[in-house]
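Submitted below is the structure of interest, expressed as structure tokens.
A single protein chain has been removed from this complex, and every other one stays in its place.
Then we have subunit A:
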Amino acid sequence: MSGLNLNHVTKQFGTFTAVNDVSLSVPDGTFVCLLGPSGCGKTTLMRMIAGLDLPTGGSIELGGADITAVPTHKRDLGMVFQSLALFPHLTVGENIAYSLRIRGIAKDAQKARVEELLAMIHLPGFADRSVNKLSGGQRQRVAIARALAISPKLFLLDEPLSALDAKLREAMQVELRQLQQRLGITTIVVTHDQREAMTMADTVVVMNKGEIRQAAPPVDIYRRPADSFVADFIGQTNLIPVEADSTGRALVLGRIVEGLALPAGALKGMLSVRPEDVQVTAPGNGTISGTVTFVRDLGGAIETFIEAAGQQVIAVSSPRNRPEVSVGQQVGIRLDPATSVVLAK
């Protein structure tokens, strides 16, 4: 089987388990984001893929070959580090050509490849500049070009955009995704920024405490989170306790929500509803009743904070259908079963 395959990969540091029994299959040419809070094991997992750390259990396959014990410099990969790790004593061109020089490629072939890569990252004519005199975004591009110089099978990026300011980061996300699609290279990015993951990835892998919680396309992660951790970590969500009544119907904040069902046999669960899926209406009429506690008008979106049965529910609406409510007002909340996800408690 081609692509990258992780089979039951485990990494222990003493008694601490950084990565616990992770299995993941990354087909050729896909873009995967490892997403999770700091300390979730995502960077350790990437370092094991790169060979910078060795797994204490499991195996890693790349292109059908077991590379678990292959040293880093013999793996066919390019990596961009969080610190970028540009060599301060080399020029832009020498940095990019480093992997070619190590492989003993002829000088003029090196030069041609550097020119080609500099054109690709929109920095033509930068070959003789010092890396210390570049801006943050330019350094970023040089690090990417350096990692791609040998056209590796696998492209790894560890928090690559974290040093950039917000605007540049957004632009680089789009650029990186477009570059990856143009080259068709298997790419894995470690990030803690869910926006970044949603922008770039074919598959988002959400990790927590060394384990994979969900691996799915971005929209699925957002619309159908596998558990409350994923629901809470990706975007904003309302997590509301849900119970089954005697006939098996779902009881939410004291009201039966028609069309919603708990998993067979479960008595309790957690309902995840995105704020944009919460409809605020007039009270009564079979809706959950609540009191408006706060209205935050952000211009582009209006957030309404509602307290219902001791639980805070946030509704987001666009200015076009602004709910005409004020603090203290009694309102009704309607939940659409189609956009509500019941999660195991």
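Simple rule for what comes next: a contact is a pair of C-beta atoms (placed from the backbone, for glycine too) under 8 Å apart; a residue touches a chain by one contact, two chains touch by 3 or more; residues count from 1.
Rule of thumb we're sticking to: contacts and distances are computed from a predicted model.
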Which of "Lactate utilization protein B", "Putative spermidine/putrescine transport system permease protein", "Sarcosine oxidase subunit delta" or "NADH:ubiquinone oxidoreductase subunit L" is the UniProt protein name of the chain not shown? "Putative spermidine/putrescine transport system permease protein"
Of A:N5, A:S99 or A:S272, the residue in touch with the unshown chain: A:S99
Of the candidates A:V9, A:L62 or A:M79, the residue in contact with the absent chain is A:M79
Under the stated touch rule, tell me which residues of subunit A contact the chain that is not displayed. 50-52, 71-73, 75, 77-79, 81-83, 85, 87-90, 98-99, 102-103, 146-147, 149-150, 156
